[in-house]
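First comes the structure, then the notes that go with it.
Note that one protein chain is taken out, while the other chains of the complex remain in position.
Going in written order, the chains are labelled A and B, and every chain counts its residues from 1.
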Amino acid sequence: MAGYLLIESHDPFENNIVARQYDLAVNLVKEGNQVTLFLVQNGVLPARPGTCSSLLTNTARAGVEVLADDFSLRERGIAPSRLTDGIKAAPLSIVIDYLADGRKAIWH
Amino acid sequence: MSKTFTFALMDAPFENARSTTALRLIDLAIKRGYNVNVFAYEGAVYLPFAKQAQHANAVHGRSVEEENHPLPRAWIAAIMNEAAGKGIKVDWVNCGLCVDERGAGEAIDGVRRGGPADFWKFAESSDNTLVIGTK
Partner (left out) sequence: MKVLNIVEAAYRGTLEEQDDTVIWICTAMKGAKADIDVLLRGNAVNYAVKAQDAGGLSFGGREQTQPPKIADDVVRLKAQGVKIYVVEDALRERGIEPSELIDGLALISRSKLAKLFGDYDQVWHW
């Protein structure tokens, strides 16, 4: 079992590959891996309950740890208390910690 | 011995959020005591460009001093200084051909010229590598 860190900087409102990255995260879990999806920049936009947020909730329910960069959330006025189910705010330093843990890190 | 991470960057400054997030990550890595290699590819060779200059902001009514406009070259120099103070290594390589075609030859101190083989060597000798591609 390997660890993966998928960093998602785009949002599914403007980029139709993003939903496929969420699927990839789920498929990596199905392959027996430990997977974190870390949302950053506009990637945090679907973390606010809206038309695309169920994509993230379903990703979390499938066993992916879904985190959102707390600075990117604050920058966009999204309160951590308002995040859609399954998503947690987290500091960007988690990326460094997971790199140190040897996770395969993939930025999209 | 402390770990070493390699970052490959591609974006020029002032064009999108990736360049700032990349510098945030590098800054965090240094604060955690990790050594950092940076391979600046394509537009990213402008991140440490020495000729970046601040300007005033008439829309906000701010002078040059008041605006205190961020310059990526200054952020990078500060990161390098902080690393040096902690005895940590920051090895920043600008892709030479990318520098040439862009006329970006004047970089701040601490930046050296290199190529893809340097990036591969960085990655092979690092504990982990993160490529931040462009769109």
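Definition applied: a contact is a pair of C-beta atoms (placed from the backbone, for glycine too) under 8 Å apart; a residue touches a chain by one contact, two chains touch by 3 or more.
None of the values given here were measured: they were computed from a predicted structure.
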> Which of B:A8, B:L23 or B:A83 touches the chain that is not shown?
Replying inline: B:A8
>> Even though one chain is hidden, which residues of chain B still touch it in the full complex?
In response: 8, 10, 41-42, 101, 115-117, 119-121, 123-124, 128-129, 131, 133-135
>> Even though one chain is hidden, which residues of chain A still touch it in the full complex?
In response: 2, 4, 17, 20, 23-24, 27-28, 30-31, 33, 104-108
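In the analysis below, only the chains that are shown with their structure count from here on.
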> If you average the CA atoms of chain A and of chain B, how far apart do the two points sit, in angstrom?
Replying inline: 25
>> Per the contact definition, I'd like the list of chain A residues that touch chain B in the complex.
In response: 7, 9-10, 40-42, 71, 92-93, 95-97, 99-100, 102-103, 105, 107
> Across the complex, what residues on chain B touch chain A?
Replying inline: 3, 5, 17-18, 21, 24-25, 28-29, 32, 34, 127-133, 135
